[in-house]
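Before any comments, here is the structure.
Removed from the display is one protein chain of the complex; every other protein chain stays in position.
On to chain A.
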């Protein structure tokens, strides 16, 4: 669903419209109040045992719906050739778990090369956004210069433009640069996401003015203000946009599908669809391929989720 542009990265969809008013404190306080005292039965204290049981029961139902399809795929990828994957009495636990399918899928398509290709694109996109969006966000939020208003309006107006609308012209631009059918061509358009610039601007704006007024009087240059006052105060937003830039680049499909022709240059998503198209016979191999694409991203997200959820509470997402 996520990414206003489809092009590699930017994470545009991943985080919706920026919140124009910095209101970190309000959100955080609100959330904390909510935690301790919302929705108790009768009184507003801790949930009663009945309510707790009901809550956990519902949570487990939703958990099953969200997680079982992934587990089924994982289980399929671990089943050996002798085990019936089509059985009408499905078994979630492989009788003789094996990693053979992961080796075999690499014989069918160069899946590890594809993974490296995806990683290459994602690294460019993350680096570009971390630097480009931070610098521009800071300038737009804290410095005065001619044309700043016009730039801001242009940045904002890109938000109503779905990436698919310009994808054909985007491809022509990349092609005229001689970057058609290259991984750099896949990475480039998303290397600075317009939404990320706006999100970083919002984060820099939330820093109290007094903090750098003193620095200005002391003669600090904009660079010094950015490094010593700006950056330490926007780490939350910066981690949110980089996490999403990585995820969006890794997950992107339509844009690399249009840019790339040569099967040796495919990214994982394009390569997996290619595998699906040429090799429908063995679901175990496709399952192994999907897990190679899915596991890194889920491990990355699980290990960084506290930064993400903190970012959410700090108002990275419009409420």
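As a convention for this text, a contact is a pair of C-beta atoms (placed from the backbone, for glycine too) under 8 Å apart; a residue touches a chain by one contact, two chains touch by 3 or more; residues count from 1.
Please note the rule applied: contacts and distances are computed from a predicted model.
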Options "Amidohydrolase", "Putative zinc-finger domain-containing protein", "Sugar ABC transporter permease" or "Nucleoside-binding protein": UniProt name of the undisplayed chain: "Sugar ABC transporter permease"
Selected from A:119, A:184, A:231 or A:254 as touching the chain missing from the view: A:254
Hidden partner chain, touching residue among A:83, A:100 or A:164: A:164
Options A:98, A:182 or A:273, residue touching the unrepresented chain: A:273
Residues in chain A touching the chain absent from view: 1-2, 6-7, 13, 16-17, 26-28, 30-31, 33-35, 37-39, 41-42, 44, 47, 52, 55-56, 58-59, 62-63, 65-67, 69-70, 72-73, 76, 86-90, 131-133, 135-136, 138-140, 143-145, 148, 151, 154-155, 158, 160-162, 164-173, 188-189, 191-192, 194, 197, 216-217, 219, 221-223, 226, 247, 250-254, 257-258, 269, 272-273, 276-277, 280, 283, 286-287, 289-290, 293-294, 297-298, 301-302, 305-306, 309, 312-313, 315, 317-319
